[in-house]
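Remarks on the structure that follows.
With one protein chain withheld, the remaining protein chains of the complex are depicted in position.
Showing subunit A:
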Amino acid sequence: MSSSSSSNAYDVPWVEKYRPSKVADIVGNEDAVSRLQVIARDGNMPNLILSGPPGTGKTTSILALAHELLGGPNCKEAVLELNASDDRGIDVVRNKIKMFAQKKVTLTPGRHKIVILDEADSMTTGAQQALRRTMEIYSNTTRFALACNTSAKIIEPIQSRCAIVRFSRLSDQEILGRLMVVVQAEKVPYVPEGLEAIIFTADGDMRQALNNLQATYSGFQFVNQANVFKVCDQPHPLHVKNMVRNVIEGNFDEACSGLKQLYDLGYSPTDIITTLFRIIKNYDMAEYLKLEFMKETGFAHMRICDGVGSYLQLCGLLAKLSLVRETAKAV
């Protein structure tokens, strides 16, 4: 039998290596974190729904909270964690979760067993319906923490039984702060523009930021803008910005030739239009024009999602933006 030799040891993903183990160490979302800190200090955790985009600290928060509430030894005994890779159909709710809720575990007063349901929005409605009664019956001994991207996908009866904690995307400064910690700990050679590029590609997602950093470092041993955009290969924001500038200045042909370059580089229309949307959102232009540009970009995105992702559709979008600009000028 072959076993992994030490030379074969695989670097632990930095996402796991630098995952905070205390609620206080969690970056960003001060309101949400402070609420969780109060629970960690006082105990008596309510049923929770943590909702928000990926990589904002939901799972980390629950795990850290469970660790602080129950301590090391009890954590294994008194925590049941199920996520989308586990079977979580109606039978599992009726059997596994119910069995865990009935199990006797000795805990200090004000502490309860915790069932963590990660990615709860991917649970079937039937399974969620089965869960609601279990939550009520065993509320004296067991508390539930559900993590999801959109709380709207959790059925109303469960929402009404839980306190909802909302997480939002992290700010650039918050991500930069954490990146600096990792960069120094791992002795990663970098230039500031490289970290800026990582923050841009992460778009408020800490997990994405750390993975992009690790991928760039393991691939190129140096974090600069060029290397980041090679690994996290999106249409270059400057290129797209020039395109928008050309449209606003009335240079339609130049805008189209810039678009052709991007299209010929093999970027998918979705990638191009997503970057375009983000550039328009932050571009310094008249508010009316910005709103119209975003509306037209939305329509073009819908067309691409309908399966018409051709160069002509993207040219058509630039044409529509040019027409909007003409109308705005006339007004």
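Everything that follows uses one rule, which is that a contact is a pair of C-beta atoms (placed from the backbone, for glycine too) under 8 Å apart; a residue touches a chain by one contact, two chains touch by 3 or more; residues count from 1.
Throughout what follows, contacts and distances are computed from a predicted model.
Out of "Electron transfer flavoprotein subunit beta", "ABC transmembrane type-1 domain-containing protein", "Large ribosomal subunit protein uL15m" or "AAA+ ATPase domain-containing protein", flag the one the UniProt entry gives for the chain missing from this complex.
The chain we cannot see is recorded in UniProt as "AAA+ ATPase domain-containing protein".
Considering the complete complex, identify which of A:64, A:256 or A:289 is in touch with the unshown chain.
Of the listed residues, the one touching the omitted chain is A:256.
Which of these, A:111, A:207 or A:236, touches the one chain of the complex that we don't see?
Checking each option in A:111, A:207 or A:236, the one touching the absent chain turns out to be A:207.
So which of A:24, A:38, A:152 or A:323 would be touching the chain we can't see?
Answering carefully, the residue with contact to the hidden chain is A:323.
By the contact definition given up top, give the residues of subunit A that touch the hidden chain.
Subunit A touches the missing chain through residues 1-5, 7-11, 13, 15-16, 54-55, 83-87, 119, 122, 205, 207-208, 211, 214-215, 218-220, 230-233, 250-253, 256, 264-266, 268, 270-271, 274, 303, 306-308, 310-313, 315-320, 322-323, 326.
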